[in-house]
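Note that one protein chain of the assembly has been removed; the remaining protein chains are unaltered in position.
On to chain A.
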Amino acid sequence: MSQVSRLFRAREAGILVMLVLFVAFVSLIQPRFFSTETLRIVLLAVPLILVAAMGQMMVLVARHVDLSIGSILGFSAIAAGMVFRDHPELPLFVGFAVGVLSGAALGFVNGLVVTVFKLPSIIVTLGTLSLYRGLLFILSGSKQIDPNDIPEPLIRMAQTSPIDIPWIVIIAFGVAFATWLFLNYSQIGRQIYAIGSNPVAAPLRGIRVMPVTILVFTLSGALAGLAGLIYAARFGYVNPGITGVGFEFTVIAAVVIGGVSINGGVGSVLGTVLGVLLLGSVQVALPILGVSGFWQNAIYGGIILIALVIDRTVRQGGLLARGGA
C-alpha cells in the first residue's frame, strides 16, 4: 500500500476532510462563519464535550459503552457547586477535587458492576444513568446552584487566560494530550486496546482485564466529573434536572464520528478531537445557517448512523460485504 493511499485510508484524514468540507460549505453560504470570532465560539463550545469524549473513547476502545456520563456530570457539578456554595472560603481546587473524585467514584461503581458480574455495560450504565440522576436530586434537595454561588475565579476560567485562550480550552486540550500519552506510551494504555480488540485473548496474554476495565470506567467518570466543573464555569449555574441530561448522546456522537469503532480496539485521540471539533462546528453553524435549533438532535442522530455505516464500510471493504469483524 502506497503512502498516499495509506494516508487517505487513515480515519483521521477522512474526518479532517469532512471538517474542512463542512467549514467550506458553511462559509460559502454564510461568509461571516469563516472568522476568528467563530473559531473562538467553537473553541468555547468544545471543552465540555472534549473532556468527556476522552473518557468515552477509552471506554469504547475497551469494547464497552458508558451511558451514565450525563448523570455523572450533573452529580459532580452539583457536588462541587454545593462545596462552593456552603464553603466559599475554601480554595478553588477543593471544588475541583470534589467534582473529579465524585465522578471517579461513580465511574468506579460502573466498572465494578460491569466486570464483577460480567454484564453488558450498556444495560448497567442505563441503570446507573437513572440511579445517579436520582442520587443527585437527593443530594441537592432538588435545589439549583445559583450563579452567585459559583466562585468568580471559576467563571473567569471560561473567559480569560494569560494567552488569550480561555482556561477551560487549555485544560480540555491538556486532557486530550495526556490521554494521548497514556494510550500510546503507557503499558496500561496499550492493554486497553488489546482488551478491546480481543477480550478472550487479552487474559491469555497476561493482561488483567478486570482492573484495567474498572480503571477505564473510573477515568471516564473522573473526566465526566471534570466536565461538570467546565459546565459550571461556562454556564454559571447547575440545575439538577437539566445539567447533563442527554449529554451522553452528544458525546457518543462525537466519539463515533471521530472514528472510534464501537466494536472495540480501534480509536485515536486525534480522531476524537477532530470528531468533537466537527460536532462543535455543527453546533455553532446551525444558528448561523438559520437552521432552527430543533434540528440539532436529529442531525446528531443522523451523523451517528452515517458514521456507523462508514465504520462498517471501512472495516469490511464494502457496504454489504460479508464476514470480517
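Just so we're on the same page, a contact is a pair of C-beta atoms (placed from the backbone, for glycine too) under 8 Å apart; a residue touches a chain by one contact, two chains touch by 3 or more; residues count from 1.
Everything below uses one rule, namely that contacts and distances are computed from a predicted model.
Chain not shown in the complex: UniProt lists it as "Autoinducer 2 import system permease protein LsrD", one of "ABC transporter substrate-binding protein", "nitrite reductase (cytochrome; ammonia-forming)", "CoA transferase subunit A" or "Autoinducer 2 import system permease protein LsrD".
When the full complex is taken into account, the listed residue touching the unshown chain is A:I252, out of A:V42, A:I252 or A:L277. Looking at A:A13, A:I41 or A:L135, the residue that reaches the missing chain in the full complex is A:L135.
Interface note for the absent chain: among A:I163, A:L204 or A:A298, the touching residue is A:A298.
Mapped onto chain A, the interface with the missing chain covers residues 65, 113, 117-120, 122-124, 126-135, 137-138, 142, 199-200, 240, 249, 252-253, 256, 262-263, 292, 294-302, 304-305, 308-309, 312, 319-320, 322-325.
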